[in-house]
Structure formats: structure tokens, C-alpha cells
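The structure is given below, and queries will be raised subsequently.
The complex appears here minus one protein chain, its other protein chains still in place.
On to chain A.
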């Protein structure tokens, strides 16, 4: 039922729009949709997207996986403990619905999970591997860097593993300690051949995950675990994708450009609000895809504002903020009014009790915004 109802009285419309052939037409006691004068319809996508559900991040991911498993019979979801729903409930209900030959547990072997996924994907299947925490992805790093990223390239396009998607929860939760809080995205951003995608909210996560799974290249999809339950948003119920390698401007501004991804954007938004009270107008950009990243949009924004601040949870040295800073300095050097600012985690292993000192908090970001503007 897609039409918007006409606002004029129905009977008069009926008389004007329907040419009576027989008497019996005018005696119809019911009005069908065809009889109504249809005004300018809004575009199909917006109409479809109008139906939404209030979901949190893990439910949005669950919906995306459900959509893929339904639409493509050659798609598989596997990883440690995904059968019962996963430790973050992202895969709840999938095994019951699609069977254990499509949604199945693997033993505790990350390197083998990735290798297995690459093999499965090279035969034309959609292999959606889950690594239980991003901190455990390192045994699999060899398979991702040396096998997945290079397969298409080194075989001259004879073979590829584009159907591979690796999902992993990343980021700090407040009490995670050394091995449940790391942000390893920088390691993967150094590898041409794969894509790295990080959503900031449930609606973004569903669209980006569907796009990542359908992208014909291997994708590493990091989900901010802090937001699994905390972020709640209206998520469209249907199948939709958001474009990869396309950053999104979350709010427009004129004084400084802020670039971030994932859970960090929440803090950056708060810092922007506080900065606007002091008259600083901030432009906030969600990068969404880290490699290949949307350089044009960020450059256009910096050319407008003249200042850049990048923020991420990962340690400062060698983090992805360094790449953005170097790139923008190269292309917008003469336009920059202040050095590129990076507000990141400290250069220590992710600490236990010192987490509040380590994290790039809202005040650190606000401080850096002010310093940049006053440079």
C-alpha cells in the first residue's frame, strides 16, 4: 500500500476521474486505490524507509545478517559461539532459522577461521566470519594481510575472495582491560586489497554491513562494542545499503573540521556542542570507511574551514589519524590555518585502572578544538 491518499472528497474525485461506461460503475459501494487521484508520489526509497523499528546496534547487525542469509542461499555466518547468538547477541536466532549448516560454531582457532573463510569465499560464497573480540584478530592477521588482501592481485584476477567479510567488536567499554578494549583498525588500514568499515550507530551499521557483505572485496567490519546496547536508533526494516568509501557530514560548520569514526563520534558531538556555546562552529565528519577513505570530502571540508582535528581511541603514534593528517597537510597545506590536531589514545598498552587517563575524552577534544582555533 504505497499511495498517499488524496485530500479531496472521494466521491467528487471518483466522478471526475472515472468515465462511467455503464450505470453500474457509479453504483460501486467501495473505492479502490486505483480510483483515487494520485498526487505526486514521494520517491520509492523514502517511502520504504519510512517504516522503521527502534533497535540497538546488535539488533541492527542481527537484522542485516538475517537479510543476507535470506536473500542469498550461498551465505554463511560462522565464528566462535555464534550458534547460540554470540557473546554480544549479534547472531541470535539465525541458527534456528537457517540451520546449522549455514550458521555454525567454529573451534577456537582464529587463523583457521580466516583461512577457512577465504577458501569459502573464493568459491563464490559469502563468508561472514566473526572474530569474538578484535583483540584476538592477530593470529588471523597473517591470513588477512598475506592471503585475503593479495589474492585477486597476485592471481591477475583469476581468483578472488571478495565474498569475505570479517566482523569484530572493537573499542573500549570502561572495564575491558588489555584484551577486550583494543582498536586495531590501524593495522588493517596499512593493507591495500581490503576495506575497513566502521559504523557509528545502528542504522548506519545495518546499511554499511549489508554494503560490506555485498562488496566484491574482502572487508573487515569493526563494530564499536560500547554501542551494542547503548546506541538506540530508528532503523529501517527493509534491505538498504549505504555507500562505502563515502564519508558523511554529520553537522555543518565553518571554523574547524572534525573527523572520526565509531563510538568516538559520540564524544566528538558533545565536544562540538560545548564548542558552539563558545562560538566555535564545528563541522563533524564520520569517515565510515577507513580504507579506501573519502579524501575528497575531507579535503573539501578543510578547504572550507582551514582547520582539522582527528580523534580515535587507538594510540596516537601510527594510528589512522596520522594518515589523514599527512594526506590533508599535503593537499591543503596553504589553506591550513593551524597544524592538524590529533586527539587519540596514549602511546601505552591499553591500561587496566588507568583507562580514564588513556582515553581521548570530550575535554581533551574540546581543548584541542580551542587550541586549534586560537592558533
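Simple rule for what comes next: contacts are C-beta pairs under 8 Å (C-beta built on N, C-alpha and C of every residue); 3 or more make two chains touch, one makes a residue touch a chain; residues count from 1.
Keep this in mind: contacts and distances are computed from a predicted model.
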Absent chain [UniProt protein name; select from "Calcineurin-like EF-hand protein 2", "Replication factor A protein 3", "Nitrogen permease regulator 3" or "pyruvate dehydrogenase (acetyl-transferring)"]: "pyruvate dehydrogenase (acetyl-transferring)"
Residue of A:187, A:261 or A:358 touching the missing chain in the full complex: A:358
Selected residue (touches chain absent from view) among A:154, A:175, A:190 or A:229: A:175
Residue of A:112, A:141 or A:250 touching the missing chain in the full complex: A:112
Interface with the unshown chain - residue positions in chain A: 80-81, 84, 105, 107-109, 111-112, 135-136, 138-139, 175-180, 316-317, 346-349, 351-354, 357-358, 364, 367
